[in-house]
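Every protein chain of the complex appears in place save one, which is left out.
Take a look at chain A:
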Amino acid sequence: MTQAKQPIIQIRNVSKRFGKVTAVDNISLDILAGEFFVLLGPSGCGKTTLLRMIAGFEMPTEGQIFIDGQDMSLVPPNKRPVNMVFQSYAVFPHMNVTDNVGYGLRIAGVSKGEIRDRVAEALELVKLGGFEDRMPDQMSGGQRQRVALARSLVMRPKVLLLDEPLSALDAKLRAQMQFELADLQDKVGITFVTVTHDQDEALSMASRVAVINKGEVAQLAPPADLYEYPANRFVADFVGSVNIFEGKLTLDEPDKAAVDCPGLGKIYLNHGVTGPHGADVWVALRPEKIYLHVPGEGKAVRAAAQDAPDGHNLARGTIKGMSYLGDITLYEIQLDGGQMIRVSRPNLSRHDQEDFTWDDKVSMHWRADSPVVLLS
């Protein structure tokens, strides 16, 4: 997609209140043409309400939604240039696959020949060729979802909305559909807007992710930025696994910064954080970015790396828990200061998980570009 990216959906100061409950709180964001946009958030954060407002099933209490430059305030769902794949798939149970997929075209009054061709094309796209005469109750959940997808895609919408598209599938199928959806989106070039509470889903499929918390956008960024440069504690914690420590900013210059964390020790960063000096901040450290060592060894490795002053980015502790997950092993370590920290370690060779065990004293270190300083 090298074309100039125009916003296809513009959400302007949209709020939605149900009685006293504010589901969506003054959200403004642009969704660009051709992108795979994901609304990510915990259940009840307002992401589905936002999606339903784009589809037209809910009316914003305040604000406006523009699709392709047109104000949608007074446009009912059946007149909007968007189509939706519902969480339950909502495949019509009394129609076979062909009739399901062709439903929208029949309503639109498209000629029979064209319906036949477009339905066949859509079924081919979702790999359901040969299922034309099947009834929904003769199909698996994954197949029904493909019917729902085809039924929407056949309409050639400007935007395809997907409400928790993978939540009802088993883990293997979900992983496969993640790739297929991304592939499909690339093929048809339609803008996809997906709602999910699953961070893996968001990270693997999206071109951009809006993390929603309590009806507000907590951060809007590409997946890698979201993970590596979370804007606040909520995003750091919600996207992936993270250790968060409170501290005070003691040094902040364009090319370096330091934070004093009572629970973890002295933290050194090889970039500035532009926070007020002496401010209370939080340091986020991902479990996979921490190296585990036999005590004493850490200091030597640290010294060899020479990317932080002596005595920084080091910690010691005792292993209190571990879970072997096959590809990695996860350790729960009690720091000498008393706080717990999670460290993950890849099992690069077959016996790596045997290196450490319960109650082992360990030392840890991390690189100067690994910690993230959060101001909120």
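Here is the rule we use: contacts are C-beta pairs under 8 Å (C-beta built on N, C-alpha and C of every residue); 3 or more make two chains touch, one makes a residue touch a chain; residues count from 1.
Everything that follows uses one rule, which is that contacts and distances are computed from a predicted model.
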Of the listed "cytochrome-c oxidase", "Polysulfide reductase NrfD", "Spermidine/putrescine transport system permease protein" or "Peptidase M48-like protein", the name UniProt assigns to the chain that isn't shown is "Spermidine/putrescine transport system permease protein"
The listed residue (A:Leu32, A:Val75 or A:Ala90) that touches the chain absent from the view is A:Ala90
In the whole complex, of A:Ile67, A:Leu123 or A:Met155, the residue touching the missing chain would be A:Met155
Per the touch rule stated above, chain A touches the missing chain via residues 55, 57, 76-79, 82-84, 86-88, 90-94, 103-104, 107-108, 137, 148, 151-152, 155
